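Every protein chain but one is kept in place in this view of the complex.
Note that the chains are named A and B in the order they appear, and that numbering of residues resets to 1 at the start of each chain.
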Amino acid sequence: MSAIEDAETVAQVSQLDAVVVEEHVSAWRKFFAEIAGSTKGLSGFVLLVLVLLVAILSDVIMPQDHTEQIIANRFLPPVFAGGEWAHFLGCDNLGRDIFSRVILSTQTSVAIGFLVVLIAMTIGSALGAISGYFGGFADTAIMRLADFQLSIPFILLAIIFMAIFGPGFWSLVVALSVAIWVNYARLVRGETLRLRELEFVQAARSIGVRDAAIIVKHILPNVFPSMVVMATLDVAWVIIFEAALSFLGLGIQPPMPSWGVMISDGRNYLFESEWMTLGPALGILITSVAINLFGDFLRDTYDPKQARL
Amino acid sequence: MTDVLLEVDDLVTHFHTKRGVVQAVDHVSLTVAPGETVGLVGESGCGKSAMGQSIMRLIESPGQIVGGRVLFEGSDLLGKTPEEVRQIRGSRITMIFQDPTTTLNPVFPIGEQIAEVFRYHTDVGPREAKERVIDMLAQVGIPRPAERYADYPHEFSGGMQQRVIIACALILHPALIIADEPTTALDVTVQAQILSLLNELQASVSNTAVILISHDLGVVAQMCERVCVMYAGNLIEVASTDRILDGPKHPYTVGLIQSIPRLDMDRQQLAPIPGSVADPIHPPSGCKFHPRCPHAFARCSAERPVLRRLPDGHQVACHLFDDR
Partner (left out) sequence: MSDRSRQGNATLAVRNLTKHFPVRQDLFNTLFGDKQVVHAVDNVSFNIGREETFGLVGESGSGKSTTGRLIARLTEPTSGGVTLDGVDWFALDRRELRRRRRDVQMIFQNPFASLDPRWTVQSIVAEPLATHGVATGAELRRRVAELLVAVGLEPSHAQRFPHQFSGGQRQRIGLARALALSPKLLIADEPVSALDVSVQAQILNMMQEIQQRYRLSVLFISHDLSVVKYICDRVAVMYLGEVVEVTETDTLFRAPLHPYTQALLAAIPEPTTKRRTFAAIDGEIPSPIHPPSGCRFHPRCPRAQALCSQKAPAFEEHAPGHWAACHFVETPAPARGRRGE
């Protein structure tokens, strides 16, 4: 009697009515259905897509060349305050089109936002998982490093990096990544501590699965949803802080446009052209509102407490 | 009718979930006499807990009591204002839950928690309340009650916590206690102690009626005079304990008893009930048990059986016992 025939006898004996409890809908379909059902989610999602499109297509959709300086257009007001359609938000102190610069800056800011969060998430989750899974010395070392770093004010940290590496795009990315990896490490460590005791991890150990494999294949995928929520909101934070650092002269250096740089330039000309400041500020506002709406929606829908075992 | 303490009449409770409406309590009627111990038995999802909570009007969104009446000492609890219900809860009807660690507030001493309940329903001053609480703690078997009055819940073991909760439930001499799986979280030897205590106090303190909700037929058999069996929101059999155990009528009850391993029998072959419990959102047509029933016939899938009283007092909801 072959194994399968034997097994059918077993099935009869145990008399199981093999009815599955519920159908499994593809995760993506469920996701988009959720978005459609929530005002917050839908508006956040739409705005976010808009911002991303602008970032990607900025070179194409810019109405003017952002470097072109037309002296005659210095402090040209926006079209709704007596200006021209060609320069929708007017021009700055050097005659450059504000609207185009705002659009181009989107690219910079969004790139930094995602890049920083990606790096921080990778480093943070790796260290957090090691910390939580193995405990002992590794845990102590990593957590003390995290504590140490958190005790240094962020601006000071940024200045130190600028001093060491010189100002610019990559120093900025490193400084910001260093600032936020700790949050991910802590989150992942906590989740790892909890998941480690769950029986499916014990089962994997008793099968003989290697520790590294357990972390990568069992623990991290289960931590991922919580991390995504945090990451989404962090992108907004990074964008705002990049603006702050650039404003202070510690981040993006001119002539590369960034919202922070624009606000910094505009600071001196608030009476002549308030739109030099308001333009980029609006950019920051719309982007962070989009991200926060969507991030809030994610957190409400995929709250770890509900998604948990 | 002075010999009916509680009369539940055609109670319907629904829970609204994303997948649909769960008919947790589906047209259930039952009565409890003063001082009687009635068992409410069923597996998970049968609606017994929902039933207990509905009687106490503890159902909150997404749950909703949709219909029926709950006549307690003559008046309908479902028709009262929330304030009136709050007066009754804790003093005339009290509830004991399964997990003592979540019932007691971890940041207050246990004595104070009981005293608070006591004073909410009476005019008694703090000192006298404390004395009554200490007295009650002694009655439930807490050693050195005066000293332990000020202890926090985490300083007690699970069994002791449950005793504290029983003290809280009995201190106002309620007419009815609803105990929802009171010993499920406890060890067997502690369970025996708690059941023994409950049994003793029920009679001596105030002739309190008890509705004992449990999935454990053994516990119910030891404690209860009458047993009500629930399946998928319906009450399918009601009879005295002896009758149910010696001569169960509904095929589900029969199957349930046959699938429980027992100490007093030699190694027997367990006969499990095939299939799984009916989906509470989309139950089978007619009798909800019919897909799993060895005796099902045509009528069973077409018409839902009603709980009928047989000549010997036994009540069953099954077409096998319906002459028509």
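Note that a contact is a pair of C-beta atoms (placed from the backbone, for glycine too) under 8 Å apart; a residue touches a chain by one contact, two chains touch by 3 or more.
Note that the structure is a prediction, hence the values are computed from the model and not measured.
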{"item": "Full-complex contact with the absent chain, from B:P126, B:G218 or B:P294", "value": "B:G218"}
{"item": "Among A:V209, A:L248 or A:V289, residue touching the chain not depicted", "value": "A:V209"}
{"item": "Hidden partner chain, touching residue among B:V25, B:I273, B:C287 or B:C300", "value": "B:I273"}
{"item": "Of B:Q64, B:Q87 or B:Q193, the one touching the omitted chain in the full complex", "value": "B:Q193"}
{"item": "Residue among B:D3, B:E83 or B:D264 touching the omitted chain", "value": "B:D264"}
{"item": "Residues in chain A touching the chain absent from view", "value": "3-4, 6-11, 13-16, 18, 20-24, 198-200, 202-210, 213, 218, 221-222, 309"}
{"item": "Positions on chain B where the hidden chain makes contact", "value": "43-44, 157, 159-160, 187-193, 195-196, 199, 215-223, 241-242, 245, 255-257, 259-273, 276-277"}
